[in-house]
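One chain of protein is taken out of this complex; the other chains stay put.
Here is subunit A:
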Amino acid sequence: MVPHSLFVCSQQKELTSKKRDEFEDILEERRLSSDLRYAMKCYTPVIYKGLSPCKPNAIKSVVLQSEQVQYVIKQLAKEMGESPDIIQEEAMEILDEMGHSMQLGTVRFFAFTLSKIFKQLFQRVCVNEEGMQRLQRAIQEHPVVLLPSHRSYVDFLMLSYLLYTYDLALPVIAAGIDFLGMKIVGELLRRAGAFFMRRSFGGNRLYWAVFAEYVKTMLRNGYAPIEFFLEGTRSRTAKTLTPKFGLLSIVMEPFFKREVFDTYLVPISISYERILEESLYAYELLGVPKPKESTSGLLKARRILSDNFGTIHIYVGQPVSLRTLASGRINLCPYNLVPRHLPQKPTEDIQEFVSDVAYKMELLQIENMVLSPWVLVAAVLLQNLPAIDFELLIEKTVWLKGLTQAFGGFIEWPDNLCAKKAVMSGLTLHSNIARLVDGHVVLNDKGIEDGAVGEIVFKRALVILMCSTYRNQLLNVFVRPSLVALALQMTRSFRKEEVYSSFSFLRDIFSDEFIFFPGISLKDFEEGCFLLTKCDAIQTTQQEIYPTDKGSVVVSFLSAMFRSFVEGYQLIFRYLSKETKEAFTEKQFIPGVRSFVFQLLEKGTTQCYEALSSDMQKNALAALVQLGAVKKKKMSNGFSYSVNQEAIHKILDVFDARTPVQKPMAARL
């Protein structure tokens, strides 16, 4: 196997030498000068040096006439016995549905309206200007792919707005087809550079060919930066979702086939002090369906305009050269032996490489994600329910700040701001989640007292899920040391290899919950141990790991931070071990496990409200599938699952620390 040396090295280096850019507020300028003039400003973006200028419609015909698409059309015509013209027409329709039609006029319209809206919603929009300058240079040099994190619909609007502000080429953005359901708005987005992809088109060869070629044509021509979300959808939990590989492998292909010299991948971290959709997400996670994207819905949502959503931080990361990532890693020979226009299934090497790159990019996003003081407050608060003394909260928040920074977290805490003010301002901004009552901070669950038991549980769950959305932003920074801490508790032994086995077990279980670079369990373990040692929480010898006296505070805080996941997963596994005798679908599983947990919460046998989150439930199921404890079968209408009871009991036993992890030991500990 090819070692991941390149990836791993860079990760370790980043740990020690972290230097980040300064932020600049772009709204400041907007508050001082005319939005109209800004919208009408002379916009002459820098462009790719190899650009062959081309109108949006011309791209479509280039795609349609391309050898790639024509080949598939001919193939399909032959197989289905239809005339190529009919299929070609179908392809044209797909292109019309998909294609963007970027217009400067619409861009200016957005520039104007968004200025108004953003100023209303946000206090500040902070950007690292150096990142923008790096991006500007990158855009001229090679085709650029923008990979922002996805927490809100604001993400792509904001990013385009930002590029317009800095006079950079506006990106074309891969958007879900559901936007087209919105009257006017869908078309407006199209004219602002959005192109639309169907949610699933695995089986449709024509669609795949047209879509892939459309994206690649834009990339090869250097038409515009291409923007899409590795996470595939907005993360409802503010935790980074595991990456999707489809689009990434499409944009990487022109480089593999050497149609371009290089491609820059630019990780962008967008973090919100307060997420616009926070309450929607909480409802959605609890199974109250997400409202369909509709224009009237959008208009109804305008009341949020009167609300304050704090500050946005956008960190444009260092452009990563795909060529550098690939150097020495992949064998291109397979691409040399087949004409380049033929659809070709990527080799295993390539697939593995794409996956590694995807994870690397997400880890870079996480690394540069700004954490607000409120995130720390939320984490402390959730460990101290139902109430915590205000002064104690401040003290613990400050303590956590130090720990987070020691672990490499990127906290934006103005130098001159005293802790009390920082916490206070967080509470003010998030008054819907928590409030100060008689010197104590409590969750804001007004009106919870009256109402049936079920309703109380639901309301409480809502506010806890909302609160956890903010704590979640810390988790990927903490996950490695925390899993070591949890493993230490689980093992009840200090032997390094046993701790590592438990760590490995947890890492596997949570592989869909948190972002781990594939295949480097041992490295992750070492990193976790290193960070814990660094803050004097543990000591390690050749064979043993044990918490220090003063470290127990850290260790128990870290494990408490992930407690809800451990408990949540246990509940979900228990449900699967008890309640499901026959094969089931995801549509059956989610409500089933939800009502199972709901009952336990009503009875008061558990306090794990987060187990109600459909996100956690899906992740847990996916983890079991990966571990082989649940079998996933493709059916005509989706997937069906069946439980291997024996396997799941084994996992539960390990989880409940009844049996040690049975696993071959890592040889090199």
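Note that in this section contacts are C-beta pairs under 8 Å (C-beta built on N, C-alpha and C of every residue); 3 or more make two chains touch, one makes a residue touch a chain; residues count from 1.
Everything that follows uses one rule, which is that contacts and distances are computed from a predicted model.
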| item | value |
| --- | --- |
| Among "COQ7 protein", "PAT complex subunit CCDC47", "Tubulin epsilon chain" or "Alkylglycerone-phosphate synthase", the UniProt name of the subunit that does not appear here | "Alkylglycerone-phosphate synthase" |
| Residue of A:P289, A:P339, A:G604 or A:G628 in touch with the missing chain, whole complex considered | A:P339 |
| Selected residue (touches chain absent from view) among A:E29, A:E89 or A:E259 | A:E259 |
| Subunit A, residues in touch with the chain not shown (by the definition above) | 258-259, 261, 332-333, 335-336, 339-340 |
